[in-house]
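With one protein chain held back, the other chains of the complex are shown just where they sit.
== chain A ==
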Amino acid sequence: MPTIRFQLNGATVAVDADPDQTLLDVLRGQLGTTSPHFGCGAGECGACYVMVDNRAMASCDMPMWSVADKEIVTLEGLGTAEQPHPLQRAFIAEQAMQCGYCVSGILISAAALLKRNPSPSEAEVRAALDRNLCRCGSHNRMVRAVLRAASEIATS
């Protein structure tokens, strides 16, 4: 099996993987990075989203060959309890979830949005999260949390 190198949360990793294997399988399997969640395996729900070169993308149908030399960021790389990303702070402040299974993917979509558009409108936030499904109905709290994070970033 070929060795595929990429950046994961700021560190270089090299994995021996079948080039057709999915990034999600490698992240959750070999690399023990569990924040990207399996939801559908077809890129339809957003639970497995990771940032690939600053764009939020499904990792469940992303073949490893396409990941080579890319910069991947998962929720683990967004921030920590000690140094939280503004989005993480905002999701706690707004209590923006019920079960939270979809949240890792939604935080990634939101982080990618704030990178390209630091002060989005509410409609822009909704549009950016439209590919992420939430079944518990916490959508509005999450939208409020993203707007709160954006305003925090703007004033800092």
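Odds and ends about this structure:
Methods note: a contact is a pair of C-beta atoms (placed from the backbone, for glycine too) under 8 Å apart; a residue touches a chain by one contact, two chains touch by 3 or more; residues count from 1.
The definition used in the following text is that contacts and distances are computed from a predicted model.
UniProt records the chain missing from this view under the protein name "Xanthine dehydrogenase family protein molybdopterin-binding subunit", selected from "Xanthine dehydrogenase family protein molybdopterin-binding subunit", "Tripartite tricarboxylate transporter permease", "Protease HtpX homolog" or "Formylglycine-generating enzyme family protein". In the complete complex, the residue from A:Gly29, A:Pro63 or A:Pro118 that touches the missing chain is A:Gly29. Hidden from this view is one chain, which touches chain A at 18, 21, 25, 28-29, 32, 34-35, 37-42, 44-45, 47, 74-76, 78-81, 84, 88, 91-92, 95, 97-104, 107, 123, 125-127, 129-130, 132-143.
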